[in-house]
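First comes the structure, then the notes that go with it.
In this view, the complex is presented without one of its protein chains, the others remaining in place.
Showing chain A:
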Amino acid sequence: MAAECQRVDRSSHSMDKSITLPPDEIFRNLENAKRFAIDIGGSLTKLAYYSTFQHKVAKVRSFDHTAKESEGDPLYEISMQEEVSARLHFIKFENAYIETCLDFIKDHLVNTDTKVIKATGGGAHKFKDLIEKKLKLRVDKEDEMTCLIKGCNFVLRNIPHEAFVYAKHADSEFRFQNTQPDIFPYLLINIGSGVSIVKVESEDKFERVGGSSIGGGTFWGLGALLTKTKRFDELLQLASKGQHTSVDMLVKDIYGGSYGSLGLTGDLIASSFGKCATADKESSKEDMAKSLLHMISNDIGQLACLYARLHNLTRVYFGGFFIRGHPVTMHTITYSINFFTKGEVQALFLRHEGYLGTIGAFLKGAEEDTSLMPPHTLGTTALSHIRFDPNQYSWGENYAGSSGLMSVSPDLNPMQRARSGTFDMLEMDRLERQLVNLPLLQDPSSYVPDTVDLSEDALAREYWLYCFEEALDGVVKRAVASQPDLPEAVERAEKFRQKYRHKLQTLRHQPFAYGSLTVRSLLDTREHCLNEFNFPDPYSKIKQRENDMALRYFQKAVKSLELLSWEQRQFALVKGLLAGNVFDWGAKAVSDVLESDPEFGFEQAKRQLEERPWLVDSYDQWLERLKGPPHKCALFFVDNSGIDIILGVFPFIRELLCRGTEVVLASNSSPALNDVTNSELQILTQRIAEMDLVIQSAVKEDRLTLVQSGSSSPCLDLSRLDKVLAGVVRERHTDLVIIEGMGRAIHTNYYAMLSCESLKMAVIKNSWLADRLGGKLFSVVFKYEVPLGHKHTTPDHVPGTTS
């Protein structure tokens, strides 16, 4: 894969478009909304509901091959089917809209048997009657802190890049944290009108260990008294413009300089507002607001540190309306924490901090609700008799439906300004499978899937955003072509274009909107947007055609390989795999050739490959390794359909099987670009097994296994894989991981450290990337790695041909 790139006219950047959404784009899928929760704070309301929605999926079904087979019949048929999926919706809006929103919900809520709405937050009692009257739902109040913690656990577990460190002056203000395999224990400092300090030890165990009355309410209340400024946001704006040194008594005001023997620098605040007792001149509003902000932030930071130390915790998350995405307060709190702990504890913030209460209230309701059955589509009905516990599933942030993090900094860009004060959304898709770490990651806590963080690399960001924008017309064209029977596809494709273009524009200005910006996130966002407009598999027909074509050459390819000597064959297998990987509709350079010259053949591709030594070349070590004992089991993350999988991967794994190595082929659970999906691969494997005895016996003897990766991305996140896959990997004592293709081995996992041997192979089909890596177009990366301290026995003989 890679950025899909059809050359097109560059679209204009229209920034003037209003981003305020009409309610029917905010409260989506209301018709099937099942369970509601609401969190009403001092100024914002957060609503949550669960919905099921129908969407199209592309299914493949094998034809009956016992019947007569005529040349030209496709291998399998593709059909569009309706499937039901589950989604969580979270919407945030100003309290002023609450009545309008309730009316809208009432009008659109048809198919629900919901009787109760869970409510939390300080404003819940104030609006209780209104909610009950409008929605005819009974308001059931939930403890605020319990909801907060529940929500916090949920986002930390399910949203990669949920937590971040804020660094005002760094290249990228937001530094996102890796998802930790174990999120506990942690300290949550909730800064609302007061401060609550909560120690969270496990899903159900938490304790309010302390608090302080000096919090957001103090800033707001005292600030309003001192400056006659009424709004919280305005106070923050004032503060960001002020100079606290005219209000505060600094160390140097007392000492004339620093207090060196204690290491207290002259600029430290000795006494907040200390100058106001004697100063003759009036202090400005800005200066007082600034001093107040420092005073409160420092005080909270200090207490947070004292509690963190007492409980021996280093993960400290901050939330509450005082923080809520305000760069000013995130900065002062971060500063304070750094000061008091000398950098030992980092202040962590959460992208979806504002939603924690409503998420928690929703989950609380869902746990109690036995009537709420999850809809099942993939044969998991066995689960439907148990209670719906959202914690039993993995959930994924839907980039198409979520607004993303926005900055409310005083000098924000026009786009953000237009959005503040409107609606903000978070949508979480329920994933069909529970996702876990690959057990073979050397250090799961330090694993980062992505090779380049585009939020930190401005040049790369610019290139890739441009690249994806360039490719957009081609994607639209292909999406339309994939549904020739549906006339409204054109209109839907147009909507897709607008949505994705808008996302790209957002990311241009807020690269941090969905966590670290990466090629993977750009690709995933596109897949989410395509799905959003019912283009589940634009490549289905192309994949089908290529699979058919490649299958015809399979036997011939295997035969020619068998004629080679052992050593020649090993090289030919690697070369074949790499050449196969050149066939990739995802890569611009290749899709150009494929479309203009369909005769571009396998042999040509091999010739096109860079000669050895390759850009990254550890083939010699690999060959040496092959002279040794066979691996126990190889896990192979496959890439594209067609020539890649059939003429590249299959001969390669056939050799492994012959050596006595078991093989697990991991493929995508759902479509992404032209990547082969698990259901396609099942049909292909069956067909190949019919032609090839090695594959046939391997399938029969369960030495060749197909598993789903759990992903539907052209990239690969080894920390979010199907739990079943992880089980298989463990059971089979997997000792070799093979990762193929640009998306999985270059854009992601290039630096991934595994605890067993690994092989990362890709052809670089993007000239910009090739350039960056010091190579050229069609440069080869062949990276064979053995973890440090790993030994295998040296071979005492060179095995002969094994076929």
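In this text, contacts are C-beta pairs under 8 Å (C-beta built on N, C-alpha and C of every residue); 3 or more make two chains touch, one makes a residue touch a chain; residues count from 1.
The working rule: contacts and distances are computed from a predicted model.
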{"item": "Undepicted complex member, UniProt protein name, chosen from \"Replication protein A 14 kDa subunit\", \"pantothenate kinase\", \"Translation initiation factor eIF2B subunit beta\" or \"Sodium/hydrogen exchanger\"", "value": "\"pantothenate kinase\""}
{"item": "Contacting the left-out chain in the complete assembly, out of A:V57, A:V116 or A:L264", "value": "A:L264"}
{"item": "Sole contact to the chain not displayed, among A:D39, A:E162, A:D248 or A:E662", "value": "A:D248"}
{"item": "From A:V84, A:L130 or A:L225, residue that would touch the chain that is not displayed", "value": "A:L225"}
{"item": "Touching residue (missing chain; options A:S336, A:N437, A:S618 or A:N766)", "value": "A:S336"}
{"item": "Chain not shown, touching residues in chain A", "value": "42, 122, 143, 145-146, 192-194, 208, 210, 212-218, 220-222, 224-226, 230, 247-249, 251, 253-278, 283, 288, 295, 298-299, 302-303, 305-307, 309-310, 335-336, 338-344"}
